[in-house]
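Okay, handing you the structure first.
Of the protein chains in this complex, all but one are displayed in their positions.
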Amino acid sequence: MERQTTTGRVVRVMLLTLVGLFFLFPIFWVLLMSFQTNQDILRIPPSIFFEPTLGNYKALISGRLESTAGVLEIRFMNNLMNSVILAVSSVALSLLLGIPAAYAFARFKFRLGEDIAFTLLSFRFAPPLLVLLPLAIYFQQMGLIDTYIGLIWVYQLITLPLILWIVRGYFEDISEDIEHAYRLDGNGWFKTFLHIAIPLAKPGIAAATLLSFIFAWNNFVFALILASADKQPVTVGALAFVTASGIQYGQIAASIVLSVTPTLLLALYAQRYLVEGLSLGAVKG
Amino acid sequence: MYSRIQDLANAVVRRQLDRRNFLRRAGQLGIGASAATYFLNQAQSTALAQDFDWQKHNGTTIKLLLNKHPYADAMIANLETFKSMTGMDVTYDVFPEDVYFDKVTAELSSGGGNYDAFMTGAYQTWQYGPAGWLVDMNEFISDASLTNPNYNWDDILPNLRASTAWSGVPGAELGGEGAKQWAIPWGFELNSIAYNKRVFDEHNLTPPNNMAELMETAAKISTDVDGMYGVGVRGSRSWATIHPGFLSGYSNFNERDFTMENGQLMAAMATPGSKSFHADWVKMIQESGPRDWATYTWYQVGTDLGAGASGMIYDADILGYFMNGGENAEAGNLAYHAFAPNPEASAPTPNVWIWSLGMSNFSTQKEAAWLFMQWASGTDHALFGARDMDFVNPVRQSVWDDQAFQDRIAKSYPGYLEQYEASAPGSKIYFTPQPLFFNLTTEWASMLQQMVGNEVPVDEGLDQLAESVNRQLRQAGI
Amino acid sequence: MDGSRRPFMRKALPYLLSLPALLVCIGILIPFGTAVYYSLQRYNLAFPMTRGFIWLENYTLLFTDPAFWNTVRVSLLYTLYTVGFELVLGLGIAMLLQRRSLFNNMMSILLLLPLMIAPAIAALMWKLMTNPGFGILSYFASLLGFPDFKWASASSSALFTVVLIDIWVYTPFMMVLLLAGLRALPRQPFEAAELDGVPQSFVFFRITLPMLTPYIITATLFRMLESIQQFDIIYAMTQGGPGNTLMAFQVAAYLERYQYTNVGRSAAILMVLWAITFLLSNLFIKQWLRLRERARGMG
Partner (left out) sequence: MSYLVLDKLKKRFKNEIVLDGASLDVERGETVVVFGPSGCGKTVLLRLIAGINEPDSGTVHIAGQEVTYLAPEHRDVGMAFQNFALYPHLSAFDNIASPLSARGVGRAEIERRVHEVAGLLKIDHVLHHLPKALSNGQKQRTSLGRALAGNPGVLLLDDPLRNVDAKLRYEMRLELPRVLKAFETTVIYVTQDYKEAMALGDRVAVLMGGGFRQVDRPAAIYKDPDGTDVARLFGDPTVNLVPGEIREGAVTALGARFPLAGRLADGACQVAIRPESITVTLDAASPGGAMPIDLGIGETTHAVPVELDAVTPLNVRAVMLLRTVDGRELLATCSEDEASRLPRGHGQGQAHIRAADLLLFDPGGRRLRPGERQ
């Protein structure tokens, strides 16, 4: 496999170029569209040469979209803010709940422990609508529908099992003797957890955090069902205003760009942890 | 000066002066538009309050669920009037149409009292009403202590009042015996042809007068006019594909969706007449419809007409109305034409869509909500909307009779009033009311998609559809 | 402090620590139980008076309904195509990038980008690109001699289009897991094979593939779990149309619930889907644990 002939090299580079084109071209093209006026976009044949405009972004940020049916007030930035609030608080809550639980599952063999962990994970993979269907009604009764708290709670379904299982794996990899040594030094259980277990599981926690943030950010169906306009994240918001009357295509493109930028930047910034998280803890980088 | 402006405002309230002239003369008095509006609102409030206690729910806040629509825009623009008149506050959520009805259904089906009133179509009430989510508005309309004496319910077009009332018995006549008024008509649309007059003139085309001409003209546009297809109709997998032009034409051939046999609803889509209409419709789309017809909602249909991508549309009249303004490429080039596809028919039979206001049964402040609804569907707001905003088509006869409204439409939308006059008598809801409306109509649209995609022959498809529809009716116990 | 008795706290600690997770667990189980209950009822919101217990009738009605079998067929085809192509493509790319070099590492990071994009948003991107008027892909298709290619709006090409989007979004996941697997393989067998001059095809089928199998199974099961439940892409793209071409499980259940208000039937469809995913997820979790055990053994 390591043999490198000249033709082999050429073929490899060609294949990789093709692959890169397939996976990156759409992102590139939509980025271009977001800087185009409707006239530029509708031009046939399409061209990558045009006078770039920031108009689409301006319209989105100001929340006033000009459309064929007049000016439409869509608070897209509000959607973006909702995404931030939902994803950040969901992940934060999951970390708060998930790390101690992951530690318990990793360190203590206790009755029901394995069952809880297993149920949580297997329900992570259950159809989300199955849970949402009755949950919407319960939420209504509890007054949680269309609230950040309700949504963040439901988001735990995506973020918590992920954090629990990935971090648990890392805790299990820490030698117990290191923690025992710290206890013997005169530190209580909680200090040991805080100063030894957590710092040592940091790569795992980082990977799980990043991954669950992305999952939370990208979630669509929970908010579709449980949130109204002022609580909607970008995933639902963007779809909603694409179908709203007379939006210009450049603005759609700009909204797409704005809604994916945070996750893309995060992924590029913390790629090492990303790869670690994506390999599901099965391969430690 | 204050007495002068108050006099002027009262003149407006007495309908001796129109709003525009009022503002002009206020300006001459050196009073700015916002201040003038304030005086106007005050005068209106005073006038109304003389007959009826609008202040009864002073301090109450009601919440509305609204669809993103010019009707809602017009209402929001005039909302201050209501607030100052009643001392109430009004908040609202606005959703785009694609998610709007899912949102309403989700909201109501979970028993939520978040919203007191909301926009709805008449078809939706066939689902919401029997489910117990709506209030029967008769209770309020007929209660003189709750309804202001100027409300004038009978001013609302009778077909529309009937179309929003139903007894809940599947197949029963709308507005018939035991009917409950599930919603208050607000604004409506009927279906006719809107066409690009510029292109028609250039190519010596005349608007079609029957189905054969429609197909012929559409095909001609597709072949003769560069970059333009013949006729725009909706095609998404939704009930919305069936209810505009399609059902209007279908009904013109005296075809029905259901018939009553031995007290049971039976699908009526598999008749020879239905099959032949479907075959024509499918052929028309294949030959001269939009390329990705199967994704078309009213929005794409309208945009294409406005942008000059289609030669005509057979859809809601107000869609053509909207496309004739704004920044549309073809603004000013559009014209309107009443349409009866059946050569033997005496008049058009447009199916109508009625944007209505419904009251949630879960609302805890129903009287306050009714105050809002009677204002929003009352004559004053309707006149304001029709004269100054795009609150068309109005549901009140008095508004249609209003000279200022007529003048405005005649001036900017040539042929629109004529189209309306010709279409109006035969326009009503042609669907048979039954609570499986959405399943069955969506399935109908889905079948239409399969026919257009040549996945299934028209005859066979309709036989399958009828069979499936009957099975579902029986399963639901209808 | 008294050291002669086992402190209660020490026994309770693991339960206290996992209590939140436990609560979430219960929080899931309650709605799940409710959903099971709904699926055994005639329960259409528009017919509150006909609501009642009907045992398995929703299921028997489903199983005799051709529309349901169409849903099964669509979901299975979708899963088969997406997972199949993603596996082959992901493996291919992983092998191209196997050697650790700056270029390869940068490439693999760049290739991960589609995965960071929400599937619903990705569908929107492709919607823009396949627009018949100005879509760049429609333009390319016309250059290639398909001026009338209708992408998601024709039933003949709708499945192809959504599968393509799914591949675009999720192949990077396959790639990264298989790449990690490839790089974790021991080197000796390959060096030995190279010394012996064994042909590359033999190395691939007899050494690489068998050693990579646990990773392939894990990734495949994970993707199958997601694919069979696909909602976002299809919903954003066509809402299940045209016709019933893309009426996958969750799309059907969503429409059934939110447009047709038939809660009982919707719950029954979801229960069938749940049975499938439960089986798959059990397989997956076991396989994943085995793989992690292995990773620990090697590390």
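Labels A, B and C are assigned to the chains in the order they are written; within every chain, residues are numbered from 1.
In this text, a contact is a pair of C-beta atoms (placed from the backbone, for glycine too) under 8 Å apart; a residue touches a chain by one contact, two chains touch by 3 or more.
Computed from a predicted structure; not experimentally measured.
Shown chains touched by the hidden chain across the complete assembly: A, C.
Only one residue in the set A:Ile149, A:Ala181 or A:Leu194 touches the chain that does not appear here, and it is A:Ala181. Note on the undisplayed chain: of the listed residues A:Ile116, A:Ile196 or A:Leu239, the one touching it is A:Ile196. Considering the full assembly, C:Arg10 is the residue among C:Arg10, C:Arg206 or C:Lys286 that touches the omitted chain.
Listed by residue number, the positions of subunit C touching the unshown chain are 1-7, 10.
Contacts to the hidden chain, counted on subunit A, fall at residues 175, 177-178, 180-189, 191, 196, 199-200.
Methods note: only the chains that are shown with their structure count from here on.
For this structure, the chains sharing the highest number of C-beta contacts are A-C. Inter-chain centre distance (subunit A to subunit C, centres taken as mean C-alpha positions): 16 Å.
For subunit C, the set of residues touching two or more other chains reads 133, 258, 263.
Counting partner chains per residue, subunit A shows two or more touched chains at residues 137, 225, 236, 239.
Within the complex formed with subunit C, the residues of subunit B that make contact are 101-102, 105-106, 109, 126-128, 130-132, 236-238, 290-295, 309, 435-436, 438-439, 442, 446-447, 449-450, 453, 455, 468, 475-477. By the touch rule above, subunit C contacts subunit A in their complex via residues 13-15, 17-22, 24-25, 27-32, 34-35, 38, 92-93, 95-99, 107-122, 124-129, 131, 133-134, 136, 139, 168, 171-173, 176-177, 180-181, 183-184, 190, 194, 200, 203, 208, 215, 218, 222, 225, 229, 231-232, 235-236, 249-250, 253-254, 257-258, 263, 266-267, 270-271, 273-274, 277-278, 280-282, 284-285, 288, 291-292, 294-296, 299.
Residue ranges of subunit A in contact with subunit B, taken from their complex: 66, 68-70, 72, 136-137, 139-141, 145-146, 224-225, 228-230, 236, 239-241, 243-246.
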